[in-house]
Every structure is written in structure tokens, then in C-alpha cells.
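Here the complex is missing one protein chain, while the rest keep their positions.
Note that the chains are named A, B, C and D in the order they appear, and that numbering of residues resets to 1 at the start of each chain.
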Amino acid sequence: MEKFVYIALFAPLVSSLFAALFGMSPRKTFVGVIASLLLATSFLASAILAAFVYQTGGAIHVTMMEWIGAGDLMIPFGFIVDQVSVTMMTVVTLVSTVVHIYSIGYMDHDKSFNRFFSYLSAFVFSMMVLVMSDNFAGLFIGWEGVGVCSWLLIGFWYHKPDVSPEENPSISPSWAANEAFIVNRIADLGMLIGIFILYWNTGSLQYDVVFAAIPHLSHGILFAAAIALFIGAMGKSAQFPLHTWLTDAMEGPTPVSALIHAATMVTAGVFLVIRANPLYMVTPEVSYFIASLGTFVAFFAASMALVNRDLKRIIAFSTLSQLGYMFAAAGLGAYWIALFHLAAHAFFKALLFLGAGNVMHAMHDELDIFKMGGLKKSMKWTYIYMGVASLALAGIPPLAGFFSKDAIIETAFNEGTLILWIILVVTAGMTAFYSFRQVFLTFEGDERYKAFGIHPHEMYKFVLIAMSPLAILAVIAGFFQGTFHTFIIELLPNYEMSEHTHHYVLLLGAIVLAFAVGGIVLAWVMYGKGLKRNEKLENSFVYKLLKNQYYIPQFYAEFISKPYAMISTMMWKSVDMKIIDTTVDGIANLFYSGGDKTRKMQTGNLSSYLNWMGIGLFVLLFIAAISTVIG
Amino acid sequence: MDNILSVLVFFPAIAALLGFVVDKKSARVYGISVASVELLLALWLWMSFDSGNAGMQFVELVPLVPDFGINYYLGVDGISLFIVVMAALMTLLGMIGMSIEKDIKNMIISLLFLEMTMIGVFVALDAIVFYLFWELSLVPMLYIIGAWGGPLRVYASIKFFLYTFTGSLIMLVGMLFMAYLYHSISGIWSFSITDWYALVLPVSYQIWLFLAFFVGFAIKVPMFPFHTWLPYAHGQAPTIGSVILAAVLLKMGTYGFVRFSLPLFPDASVMMIMPIAVISIIMIIYTAMVAYAQEDMKQVIAYSSVSHMGVIVLGTFAMNAEGISGSIFLMLSHGIVSGALFMLVGVIYDRRHTKLMSEFGGLASVMPKYAVIFGIMLMASVGLPLTIGFVGEFLVLLGFYKVSMIGTILAGTSIIIGAIYMLSLYKKSFFGPLTNKANEKLLDLNGKELMSLVPLVAIVIWLGVYPKPVLAPIDNSVKALLTFMEEKAQTPEAKERIVVSTTMKEAR
Amino acid sequence: MLEPISVSLASLNLVTLSPMLIAIAGGLIILIIDLIKADLHKSLYVMLTILILFVDFGSVLGLNVNERGFFDVMLIDGIAIVSELLILAASILFIPLALTSKRFHEYSYPEFFALFLFMIAGFQFMVASDNLILIFVGIETASLSLYTLIALHNRNSSYEAAVKYFTMGAMAAGFYTMGSAVIYALTGSVELYQVADVLQNRIAEPGVMVAILGGSVLLIAAFAFKLSLFPFHTWTPDVYEGASAPLAGYMSIVPKVAAFVVAMRIFGMYIDLGIEWVRIAILVLSVLTMTLANMMALVQEDVKRMLAYSSISHAGFVMAAIALDTTKGNTGVFLYYALFMFTNLGAFTMLWISRHKNRVHHERYDHPYEKFAGLVKIMPFAAVIMALFMLSLAGVPPFSVFWGKIYIMSAAVDAGYVWLAIVMGLNSAIAAYYYLKLIVYMFLKDPEENDGTVTYNMTKPLMTIVGVAVAATVGSVFIMQPLISYIFYMVSASGY
Amino acid sequence: MIGLNHYLILSGLLFAIGLVGVVRRKNLLMLFFATEVMLNAANIAFAATSHYYGDLTGQMFAFFIVAVAASEVAVGLGLLIVLYKKHGSLDLDGLSTMKG
Partner (left out) sequence: MYEQIAFYLFSVLTIGLFLVTVLSKNILYSMTSLAAGMVMISGFFFILGADFLGVVQLIVYVGAVMALYAFAMMFFDASRDVKEKNANGAWVFLLGGMIALMLVIVFSAPIYSENIQAIYPSIPGATNPQSVGLVLFTKYLIPFEVAAVMLLVAMIAGIILAGKKMDQSLTTEDDSVATEVISQEDEK
């Protein structure tokens, strides 16, 4: 089985390097094809591994080679394929494969076609390293690797100029890329600290060693480690307050958004919490904090999605919101539910994004849903895909989202955290509303795009076919909940609803469903017949607050970026050049000007020289006389 | 070949002397050939180096002035070995990539002399010989900066020379005092470092001596607030000068800490951990912020060097094998990465004769290869895993965590603000639309430049993925060093702080 | 009536006189040759002088250590021998500089060479005695010759230099005699070993200390003039500027060495007697000298004048070693000058080679910095050699002055004067600037529009001298061991 | 009684007078006179000490000082003559071309 591990892991790398070979040549379709094939290979290998793990119930643990060894630290390139990682691997490779194929069509006209595949495959490789690694350092490799790939891919259209935030909140792809990278770095520092804490207290970074040592550690240390690691997770999964980068990351090509900023990378944080569940199990206060933050973000993001006009940003907010759900589950101890939602979400969210990509492709990169409408005629399949995905997202049975999200909400109820439950339920309603607001505004109603002279057309056939696995999975994934449950709890702690909850399960489901359906209906009422703008509403404070993302980006710009730049300039111009350097030069000049002054004693006049001798003699005599008197 | 170190040291010097005879047009090829041979010799040294032996190898000892205890005493251990190899490598690559045409012969001769001094510093085991090469290295550098530099070159070169010279004279007094102490205890005059190691000094003496050495090393590193010569030197120096300066010359300071300060004054070193950590952290954050404010590409990298050197110093004073090995590895990686970055800036400077970022923008579309290599080096510079930059930085921060968590968090901000200035540099220069007409016709990297940069890229990735061949001998020597320090330390605080790794404990 | 006194010739130990007699006889021979046949070429005299000096050198080498001669007036101890050897070596190295390709006024006088030899004899008497009378007469013989040699360069600035030097020298002679008078009045003797004995007994007498210190001050002032310590140094730059380059270089070594020996004898005596005041006074003067001279050197526009200030600073540096009054310190004095000699020889020879008959580059200076601008482009070798000497003077290892510097700094550290060592170090750093300035001109600036600037005076003998200087400057590390062990032996044998 | 100190103080005063002359004089010839005064002051000190200790060394020193003074006059006047030929004056204020 080891060779499948390596195939699964390295096929994307090979794909990336292969594409990189043609990175600077003009578009070559076969690059995309081969990359997709390699990704498919990786998916197959992952599937085989999944089957193997499912059958045997055991894990495959390989150590490729030693990486860093210094002092007592020993970090290998070790990979573990167990229930959790194999789930992730399968999801990642599946979505990746679809996205690769999709990209062949989507990036059709882009002159950096080959480069795109190189980056995309590199991302998959990093993600695989992230999920497969058997130690924290290896996780960190993947963690940073996906960060860089995300940077590359967000900034893929680097040649676009910077514009003002009013025109485009993300300013430019390169700006958004940098923002994403830097914000993630902030979180990575937390993660590093967490790693250090674990190393100095357990002497290793291997998951098994670390987790085995946890019972022997003091609570304070565990608390610190849990917090630090979670800070890392917050960055990657864009949790408040580090969330701003995710919406800006929509500057990247849409397949990228689908793969990285919806299905895989952003879930790494959740993955980390799930992976480190032994740690979080013993730190309930941290877990509770995670759950609360997750719930908050779920609501917070959903609220921003309500009013947004940007097709991709709406989906991005929804991703944020769903990540919140996952954290809520993980924080409440329902790790397997979190993982399940992660997987299900990956499918329907990727589908949603790819659908959005189709729309963009058709609309010549127009993203404002207020300028769309009535696309269902020309883009039937896309409408279906996006509808299905939105239904799944809204949690309408029997689609995947219903099962997973409902389980999370149930968990919140089960844990007795009623406030969380209420918020999550409300959020579910909001989710349904904004999803369908978007769908209706895009596909229903009058054809507003005509005013802009756009002639939309459906995506290539093969692309639509490639998307179908996701659509199918979005529909049916929910039915595998039970299987998944038995499979995953071999590794993860089991989480069952209590009797009490079982009692109310139908009621709870109904409430959630009611909210979801209510959201959809509301959306239909408001936007089903076309765009009716409500000036009063749009000018209200809340609307503006939401539209401006609670003014958080502006806050960051005004109170962090600008002061940072200002202080930096001040430090350079005032401190470094004025104070420090001037002091140094001043000391040198002191001697130089001292020389200029003292050379004046050298008048050239013999008389003054003789004077100096006389003075010298006198001073010496005087001091001699004084010192004899004193001494 | 037991005297390979002497060969390594004097081969370039002799070649430089003979270089006066070589015709101007052939000078570059001559220089490259000599540097290649030197690199091969260095690699041979590495091959014949016994990684299992933590002590000094290839030792050569010839008494020069026995009455005054000065010996020609060379040796190499895991700590110095790779810096020597790197010095040889960077000299060669720098020469290959060099675009200077003016007075090329003088440049080649200076470079070869410089190579001698650089290698000499790292293999010297006699304080006076060390000092000799240390000072001598200033001279060719002075010439390189002053003769081929920018408009302020004379100011910059003199500032560089005088600043370093002043610091090292204080260090010289420290050395003399050390020799005096050795003499008054043993009755023998000796300047050999290994003899000095045996000397257990009272803590009060250690502190003063530590400070004397510190001044010399700190200016060379350069540590805040003694760093202001560096931006000038880099800003004005020609590409090759910056490459060598950043890659090798700065490492002399940090190497000095490891070679002198730690083993000679273990108690003082432990007492000084906190002050030095504070300076280092200020240095890391402050200069990184200053780097962000720069308008000149080269200055960004110059200030980033200072910031990275702060990390190196921090690691040195972590007092555990992880930190010190990491800091030595970081010396190597910083040498390679910053060297490469300076070369890259040189590439664009050769084409456009400006380094101002505002002049650029959108370079990625006209110079894709250049952008790729720059990007790789940038990522190595910000410490991306699987590049050479990560290993050292990770180990240093990991090691220093043992000393102070707050300190580590503050120092760790370097990974954030490092990313900020590097990415903003990259964005300003490479991303965005191609607005400046002058940039439209820029040529991508040519063969010469690729030849000098691609090996560096290869090393960046090779040592990022598989650092063991380098890290293991370093670690071996560092562990021995720490064990030695722990045994020598007198104060309980020092004994406690100095972490002897478990393998060494078991060996005991 | 008076009894005739019979003195056995053996007891006079006339061999102690042989070196001086050789020099004096040599001077006379030159005068006689000139009388017999006029218009002989200077090269004859140069070679004769060198031969005589070689013989002299040999006779010094043949002397035994710690002998007295001629009623104990002569004192041939280790430092006398070492310093005589240094004086002779420097003389041998400097006199061939007369063999320029262009004619210079002073070398047309055979008397020049005679005076040169008399001057050497004077210096030799000065160092080979501890009798204040003989020291005085020796100083004056040497000085009077030197004044004349300077003036013989025959241009306005050299008269000015000679007159300044002469006048201040006369004043210093007054200080010296007055100081000796105080010592004599205190002890009834002018021989230092007896003076030391008597002072030892009298030092505790009430009220006498002011006289002891007063006497020491007068002597310090006198030697501060000779050694150009602040504020008695003012003559030095002017005299160096006015004198020809070879003589200026010579003056920076030989008179200094001779004066240092006497200073070592006199002030060493005071310090040995436990009179710390003298030590402190000398230390303060030497630190002031180092620092101020360095500062003034920073702002000079002429290389020779810069070197003049630099030699003041070097003298201050070495004077501090005298104040230490340890064997190592005193060894350092000679070691320093032995090493400094070669570098300075080289530097001044390079100036001499580049000397024009008239001032081409500057209305006042012969060797302004601008003259050397871009030298590396015109004559790379000359530039490298000159740079080498500058680096050596700046104390960059492994060139000769560096070894002297660390030896003296080490002596300071050993004696417990770490602060002094640090001051010395910082001063070297200041000094580095003005040496670098020349390097900057030579290497980093573009040449001026003047061709043939540099090798105007070049001849093979001069090249040879430069070669010797380069070899010794660069290879000094290999002669360190014999030098140190020999000088240390000699100095400790004489009890300093 | 006149003691040694009387003579020495006299010597000191004469020395100071000579010094004033040296410092003050601008005419080189007259400046040389002042140096003679200084040397003679020392002579008195030597002769007096010699007398009071009954020791001849002081007289020897004085004798040599006289010799030195005479030699200095010869050389000094020689210098003055060349100088006078070139400058036409003995004013030392004219001797300040070298400065700084």
C-alpha cells in the first residue's frame, strides 16, 4: 500500500513540475490534460487507500526520510494515512481533479494557462502534505505550502493595476494575494509557537508521541498550546478577526476559489483542530471558545453575505459562515461531524464556485449580480448545478448539506449551548436567503445584462460533465453519513446525540428546515421576479454596515496598515537616518572638526610655537607644584 | 592532504598575485577558474571531513612568534566547515554573474584577496591570525565598494572600513587581555583559541571581555544600533560587493560569537542572554519595519539582512543545540539567499541603472524567469518550509523558545513583517501593469546570470528539503560545544541555562 | 703640587667608543677626500657613508652588553646597543635616497655626508651614556648637524623649517640644562645611577618633592620637544614639510629612537623611584599627543604633512609605553620603531620618488593628496605599494606596524592599563581615516591631467629601498620572533 | 648668609627672563640673545651648586654649556644669514608660510 501513498502524494507534484516545464511557453492544452490525469491518478490512489483503510481499519504509516535533526529535535518526512487523512485526501484529490478538468475549459483563453496548472497542482501537493503528514512540522510544511500556492493563485492575474477600495474592495489581485499571505503569516506565528510549546514539553513533534504525552502535561501548557495552534487555524480558516483576506482572495481565478478558498485550504484549520483533538478534548475552555467563535463567524459572515452584490464574494462569505459551522462542531467535541460537514461542504461549495465560474465566463468576468438576471435561458445546466449546490448549502433535505449542517445544529442543542443553537439556526435561515438571493438574481428575473451588451453562453460540455461528480455528491453525500460515522470513529472520538436530543430530533430538524425554507421563500419574494431596489433599505445603517463588512477592512487599513507604513517611514527617516546615523557621523565629525579647530594652534608663527612651549612648561610646573602641595 | 586548509587560504592569494600578470581581457576567465578550483578544494575539504568528529580537524600549527604566543594555527570543525564552502561558492557564483567591465582585472584580484581573508577568518584558530584575516578582509572590500560603487561610494566605503575597524580594535584589546590572563595563569603566552578554551575565568572578567569582543562582533554583524554602515555599504556597493558582504562578511560577526564568546565566556554569555535578546529583537522588528519603508530595492534587502542577522544572533544565545545549530544553518541560508537576492537586484540594475521600486512594476510579464527566481529567493527569505530559509529560522525560534516565550513571539514577528516588506517589494516591482515604458524592452536573464543563479536555486531547495548533510556535522560540533560550555560554566544559572542535549548526556 | 694621574688604557675600555669613533673618522675622511679632489659625484659619498655605517654596525654588534668605559661615562647596555643598531640600520636605509635621478641641492655638498655621520655619532653618544653632560653634548652635536642638513635643502620652506627647529631646540636645550641643574643641585651628581641612589635617600625629605618634580618637569619638557609631544610638538609638521622627504622620514625614526632611549633612562629612573606623578604626566601627554595629532592629521591636505602628524601620533603612542616602565613596554618601544622604520622608510621613499623639483600640483605643497589621485590607473604597482604602507601605518595586520602596536598594547594591558590600550586602539581607528584618505585618492578617484606624476625621481637604488621596505613590511611576521627575543633579551639585560 | 637657594632662585629668575625674551621677541637675532640668557641662568645654578657641594661636576657642565652656546651661535647665525639673504629681514612673523 505504501506505493499508493507515494503515488497519491507525489502525482500532484509531478503534475506541477511537468506544467512548470511549460510555464513560460504559450498555452498547451495537453498540459492541462496531463495534469488532470495525474490528479485523477492521485485521486484513484487516495480512493484505493480509503478502501484499504476502510477495510482494515488500520493506518498506513511511512517515513520517507529524515528532514531536520538538531539537538534533540528530529523531524522526518513521515506520512500517515488513517481515517482522517484519507478522508481529506479523497476529498481534496476529488475536488482537485474536477477543478483541474474544469480549468482546462475555464482558463481556455488565458495565456498563462500552463503556469496556472503548475500552481494548481503544486497547491494540491502542499495540501496533501498538510493532511498526510505524521507530525506538526510536516503539517506546517503543507500549511505554508498551501499559503504560498494560494498567494500565487490569488495573484495569478498579477498584471492588473491597483484601484481604489471604493472601486474594488480587493484593490488588485496582487494586493489581495499579499494580504492573504501576510494575514496567514500572523496566524502561522501562533501555530509555530504552539509547535514550540509542544516540542519543549514532549520532546517530539510526531503526532503519536505528542498525543501520548498529553496526559502528563500541566493544564497551563496544554491550554497555551491549544490556543496557539488554534490561532494558526484561525488564519488559514479565516476566522474573525483574520477573515478579511478570504473575500479579497476572490480576485483569483474562479477555479482557485473553488478549490482553495472553498473546498480545501480554508478547511485546513478545521482539519488541524480535528487532528489535534486529543489536545482540544482536554482543554474544554479552548474548545468552547472555538465553538463560540465558530458560531459567531457563521452568523457574522452570513450577515455580510445578505447584502453583497458580488457573485463570488457572496459565496466566499458563505464559505466563511460554513467554516464557522465546522468550528462550532469541532469545538463542541463533534469532530466527526465537523469532518463530515467539511467533506460535504467541499463538494457543494466547489460546485457552487464552479457554477459561478461558468457565469463569469459567460458574463465576461462581470461579477455584480445586480447586472445579471435571467441567465437560466442560456445557462440551463449551470442553473441546475448552482441550484443544487445552493439547496445543499441551505440544508434542504435530502441533499448533503442538510445532513451535515443539521447534525451540527443538533450538536449545539445536544451540548445545551442554546445560544449557539439559536444563532446557528438563524444563520441557517440567512444562509438559505442569501444563497437563493444570489441564484435568483443571477438566473431569474429580467435580463439586466443586456444593457451591457453581453451575450452569455453556456460553458463547454466537458466542463459541465466534469462538474457532475460534484453535483452528484452534493446530492447524495448525506446518505453516507452512517457509513462515514462508523468509518471515522475508529480514529476520532465518537459523538452521539444524547437520548434527550434524539427525542427532539424531528422537531429540531423541522425548525432548521423551516428557517431554511423560510429563507428561500423570502429570497423568492424579494428577488424571484427580478431586481427591485429598495432605496430606503440600502441607505439604512445596518445595510451599509453589512455592505461595508462592518467597516473592518477600513479599520484595518486605517489603524494597522497606514500606521505601520507611517511608523516604518518614521523609523527610517527619523530614527535610523536622523538619530542613529547622525550620532555615528557626529562622532566622526567631532574628531574631524576637532582637527579643524586644533590645527589652528599650528599658526605657522614661530612665536606662537614658543608660546606653546612656555605654556606647556608652565602648566606642567603648575600641576607639579599643586600636586606636591596636595600629595 | 593534511594541509588543505593552508592551501585553501593561500591559493586564492597567490592566484591574486599572479593575476597581476594576466591580461585584462582574460581576467574574468582567470578569476572564475581560480574560484572554481577553490570551490573544488573546499568541496574536497567537505568530502574528507569526518562528520562524526566534533572537534577540530585538519589542524595545522606552526609557531610564528613563540615568545609572544602567536602561532599559525588553522583548523576546521562542523561550525566553520560550511561557511568556508559557502564563501568559496559565493565568490565563484558572484564572479560568474558579475557584469562589471570597468577595471575588471583589479576587481578579480581584489575578489581573490577577499576570498583568502574570508576563508582565513573561518579556519583560524589563533586569535591573532583570526584578527589578521578579519582586518584584512576590510581592505579589498573597501576597494570594491569605493571603486565600483554608486555616487556615495567613497563615503560608504570609508564608513564601512572605519566603523568595523574601530570595533575590532576594541576586540583586539580584549584578545590581548585574554592572552595576558592566560599568561598570568599558565605562565605561557598563547593566542590560540583552543588554549584559551581551557581557561576558567572569574565572572567579572568574563563580562568585560565579553563586552570587548561584543563590540567587535556587534559592529560586524551588524547589531542595532551599530547597523547604519550597512545600508550605505550595500546601497553603494556594486552587486558583487553586496553579495560577498551579505553572504560572508557579515557572518564573521556571528561566527565570532560562536567561536569566541560562547565557549570562552559561558557565564557571561548566559548573563548577557537577555540584553542581547532585547537588542536582537529590536533589531529584528525595527529594521524589518525600516526595510518596509525603503524605496530602493537593494536597501530593502540590505535592511532585511540586518533583520535576519538579528535572528541569527538570537539563536546563538539560545544556549541549546537547536538554537545554535539553527543559527549556524541560518548563517548559511542567509548567505545564499541574500547573496542571490543581491545578485537579482544587480540584474535589474544592470539593465535599468536604477533600483528604485517606483521605476518598476509589472516586471513579471517581461522577465518571467527573473521573476520566478526572485520569487523563489523571496520565499526562501521569508522562511518558507522546504526552502533553505525555513530550517534555520525554525530551529532558531524553536531553540529560543526555551529561553523566553515572549521573546520568541516578538522575534517570530519576523516571519510576518519579513513577509510584509518582501511581498510589498515583489508587488511593487513585479506585479501590476507594466506602466514604465523603459521596462517594456527588458531582456530576461541571460546565460551568465542563469549560471550564477540556478545553482543557488538548486541549493535553496536541496538544503530546504534535505538539510541533513550540512546540519548533522554542525549539530555534532554544536552539541560538543554546549557540553563543553556546561562543564566550564561556574555559576549555577549558567549551568542551568546551557542545555546539553540528551545524546551527549548519555555519552557522559 | 699635583700628582700625575696614571690611567691604565685597559681600564678605559676604549672599545666602547669604537662605534662613535668610526662615524667621526668617517666624517673626517669624507671631508679630507673633498679637500683632495673636488667635484666627485654624490654616489661615491653615498657609498662611502654606507660602508662606514656598515663598519659601524659591525662594531656595535661586537660590543658586549653592560659594559662601562672611560671613567664610567660610556654605558654600553642592551638598550644602547639595540638603539645604536636601529639608528645605524635606519641611516643605512635612508642615505641611499640621495641617489635620485634628479639633482637636489644638498647632495652636491660632500659636507652633507660628513655632517650626516657626525650626527650619527652624536646620536650614538646620546644613547650610550647615562651622564647628563655627555647626553647633552651628544644631543647638541646631532641637532646642530640636523638643523644644517635641513637647511641645505635650500629653499624658503627649508630655511623656515631649520630656523623654527633651531629656535625651539635652543629653548629646549635651556629646559634641559635647567632640569639637569635641578638634578645636580638635588643630588650633587649628573650621572643617573648615582642620581638614582641619592634621590632614593632624599625622596622622603620634607619639601624636597617640589624640586624633584620641578626638575622632572623641565626634563619632560625638553624631551617632549625632542619626541614631539603635545604641546611641544608644534615644530614637527613644519619641519617635516620643509625638509626633504628622506630627511623627514629619517627624522621620524632616528632622533626619536635616540630620545626615547634617554627618556627611558631618565623617566624610568623617576618611575622606579616610585614617583607616580611622572608616569601620569607622561601618560597624559602621550594620550593628548596621540589624539590631538591624529585629529590634526585628519584635516591635512598634504601627504607629507599628514605623515608628520602621524609620526607625532606614533611617538605619543610609544611614549605611553615608556610610562609603563615595564620590560615589555620598553621592548615594545624598540620593536615598534624597528617595524615602523621600514614602513615609514617606504612611505617617505615613495614620496621622494614622486617629488618634483618645483611644486607642480599645489602652490605650497609638494605632495598634496590630489597628486596621487587615480594612481592605480596609472601605476597599479606603485599604488598598491603605497597603499600597503598606509595600511601598515594604520595598523592593519599583518603589516609591520600592527605587530608593534599589539605588542605595546599588550604591554599596556599587562601593566594594568587596559584603558590605555583602548585609547590606543581608538586612536588607531581615528588614524585609519587619514591613511585611508590617501588610499581613497589613489584607488577611488580619477587621475588628474598630469602625466609622469609619480616616478619623477625613480632610480634603481630607490626601487631597491622600496623593495626592502615592502619585503620587511609584508614579511614582518617572520622577523618578529628574532626581533622580540633579541630586543627583550637586551632590554632585560640592561635592567629596564 | 647667602645659601644655595639664593643662587638657584636667581638662576630661576634669569631663566624666566630669558624665557620671556624667547617668547616675546620677534627679531630672530634678539631672540637668540634671550636663549643665551637662559643657558647662562643654568650656568649660575651649576656653578653655585658646584661651589656649595665642593664638587667640580657642575663647573664641567657649565663649561660644556658655554661650548654648546658658542656652537649654537655659529649655526644659528649661519641660518640667519641664509634667511636674511632670501627674506631681507629677520622678523619671524615672516616665517609663517607653513601652518595648519
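In this text, a residue touches a chain if its C-beta (ideal position, glycine included) is under 8 Å from a C-beta of that chain, and two chains touch if they have at least 3 such contacts.
None of these values were measured; they are calculated from a predicted model.
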Listed by label, the shown chains touching the absent chain are A, C, D
Where C:Leu115, C:Leu192 or C:Leu375 are the choices, the one touching the absent chain is C:Leu115
Which of C:Gly169, C:Gly214 or C:Gly425 touches the missing chain? It is C:Gly214
Absent-chain interface residues of subunit C come out as 1-2, 5, 7, 17, 24, 31, 41, 43, 70-71, 73-74, 99-105, 108-109, 111, 114-115, 118-119, 121-122, 125, 131, 133-134, 137-138, 140-141, 144-145, 147-148, 151-155, 182, 185-189, 194, 198, 201-202, 205-211, 213-215, 357-358, 459-460
The missing chain sits against subunit A at residues 611, 614-615, 617-618, 621-622, 625
Hidden partner sits against subunit D at residues 1-21, 23-27, 29-30, 32-34, 36-37, 40, 43-44, 47-48, 50-57, 59-60, 62-64, 66-75, 77-82, 84-85, 90-91, 93
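The working rule: only the chains that are shown with their structure count from here on.
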Note, CA centroid farthest from subunit B's centroid sits on chain D
Note to self: most contacts are between A-B
When centres are defined as mean Cα positions, the distance from subunit B to subunit C in whole Å is 43
Subunit A and subunit B have mean C-alpha positions lying a whole-number Å distance apart equal to 36
Note: subunit C sits from subunit A at a C-alpha centroid distance in Å of 78
Two or more other chains are touched by the subunit A residues 588, 599, 602, 604, 606, 610, 617
Multi-chain contacts in subunit B, i.e. residues touching at least two other chains, fall at 162
Each pair of chains that touches is included here, namely A-B, A-C, A-D, B-C, C-D
Listed in rising order, the residues of subunit C that touch subunit D in the complex are 132-133, 136-137, 140, 144, 147-148, 151, 156-157, 159-164, 166-167, 170-171, 173-174, 177-178, 180-182, 184-185, 188-190, 237-238, 241-242, 299-300, 364
Per the touch rule above, subunit C residues touching subunit A in the complex are 163-164, 167-168, 171-172, 175, 209-210, 213-214, 216-218, 220-221, 224-225, 230-232, 234-235, 237-238, 277, 281, 292, 294-300, 430, 433
Subunit D residues touching subunit A in their complex are 19, 22-26, 92-93, 95-100
